[in-house]
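Heads up, one of the protein chains got dropped from this complex, but the rest are sitting where they should.
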Amino acid sequence: MIVSELGQYIQDKIVAKFGEGTSKLEIHYDFPVLIVSKSLVYDLLDFLKNDESLAFNYLTTMCGAHYPNAHTEMEFGLMYQLHNFENNNRVRIKVFMPKSDLNMKSMTPLWPAANWMEREAYDFYGFIFSGHPNLKRILNMDDMNYHPMRKEYPLEDATRHDKEDKYFGR
Amino acid sequence: MDIKQSEILEAAEKNFSVLNLGPTHPATHGIFQNILKMDGEIVMEAESTIGYIHRAFEKIAERRPYNQITTLTDRLNYCSSPINNMAWHMTVEKLINAEIPKRAQYLRVIIMELARIADHIICDTVIAVDTGAATGYFHLFQYREMIYEIYEEVCGARLTTNIGRIGGLERDFSPKAWEKLRKFMSTFPAALKEFDKLVTRNRIFMDRTIGVGCVSKEMAMKYSFSGPNMRAAGIDYDVRAMNPYSSYEDFEFDIPVGLAEL
Partner (left out) sequence: MKKNIDINAAYKPDGIEGEGYFLTTLDKVVGLGRKNSLWPLPFATSCCGIEFMATMAAGYDLSRFGSERLSFSPRQADLLMVMGTISKKMGPILRQVYEQMAEPKWVLSVGACACSGGIFDSYSVLQGIDRVIPVDVYVPGCPPRPEQIIEGFMKIQHLVETESLRRRESEEYKKLLGTYGIQ
């Protein structure tokens, strides 16, 4: 079905189950996007996975995002993308939270695939997933003491001495 | 009965050997580390460590203009770099709402399918080399050289191609490129069949690969497998057929799906 109809269908089912005002629907290009609050995410994903008509049983990806110029409550974001193979439907769920409260419930009981995806979100942005079996850094070195993808940290290696900024126009 | 089983398992565990399949290993092809708990030759548990080749693509891409990011996408999957380039171009085209001419879309399909063949040449020859059959590697890599020559006619580079521009391709295929493409198309199927005869029904190859590391459909869904691995596990889904991009809906093609039941 076309995207806006799909989005409205999912939104109606969510409102029926969880109540009014719990999720906001937006259409980005060809994806229905649902913006929900942090406390609802686990139950929402559980519902989306196990409901017979929705049946989004495949977690395509999840990742974090950092918006330093946004409102403090919306500074850090998490995005989950789900897929239903039978009807070929996709949906995206977004959650926003402030820097002071980056705790989140882990999705590993629903999909074991979320294990490494959450480790990556922890490694790069600093989200703490409760209930995760093995939350440690995945791509960076274990003794790194900052979360690199946050916008305040520079891209380049701080100890490089042969690349003068003035020659590179920085 | 339960207690006896766990006692047996505990006794067996004492005999497990721990093996470090370290970051540098000829068969891992790319570097990641596995600490394996093995019962003879069967792997009971594995703890993987990745990140030895973390190059911070996403952070670099935050600081580069649109057309310089294409060179970064080349290096994501370097065995078939044109496909990554096209994926990035199509993303930006979706953002700017650009319409690509039909001819450019068909040429993109040709290049992407050539890249798919090149990638599968590497995967097939390398699994044969790892199990001991190196001859196929030497035969089939000549065809990869032919594909490199076609890439050189189109964009100038062999491996990290940076093919195409946002909005189409940089130039039409030259007559030389069509000639090389036809030569490749006429000689490759026979070479692939020869490789198939050498390797697929070989007794030793079959003993080493059948029944090793099997993944069931449910496991593939839970662990978010994608692409050929998912199709080998038995799920018949291919993005080219289900969500066609770049005019794939105008083409007819077969999709191989694994049939074995676990």
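A and B are the chain letters, set down in written order, and residue numbers restart from 1 in every chain.
The rule is short, and it goes like this: a contact is a pair of C-beta atoms (placed from the backbone, for glycine too) under 8 Å apart; a residue touches a chain by one contact, two chains touch by 3 or more.
What you are looking at is a predicted structure, and each value in this text was computed from that prediction instead of being measured.
K.L.:
In the complete assembly, which of B:L21, B:L36 or B:C79 touches the absent chain?
P.N.:
Counting the whole complex, the residue in contact with the absent chain is B:C79.
K.L.:
Given the contact definition stated above, which residue among B:H89, B:R108, B:R144 or B:R231 touches the chain not shown here?
P.N.:
Result: among the candidates, B:R144 touches the missing chain.
K.L.:
Where does chain A touch the missing chain, residue by residue?
P.N.:
139-141, 148, 153-158, 160, 162-163
K.L.:
On chain B, what residues meet the omitted chain?
P.N.:
22-26, 30-31, 51-56, 59-60, 71-72, 74-75, 78-79, 122, 137-139, 141-142, 144-145, 148, 158-160
In this section, only the chains that are shown with their structure count from here on.
K.L.:
Which stretch or stretches of chain A touch chain B in the complex?
P.N.:
29, 57-61, 85, 88, 111-113, 137-141, 148-149, 155
K.L.:
List the residues on chain B that touch chain A in their complex, please.
P.N.:
Against chain A, the touching part of chain B is residues 50-51, 54, 56, 58-60, 62-63, 94-95, 221-224, 226, 235, 237, 242-243.
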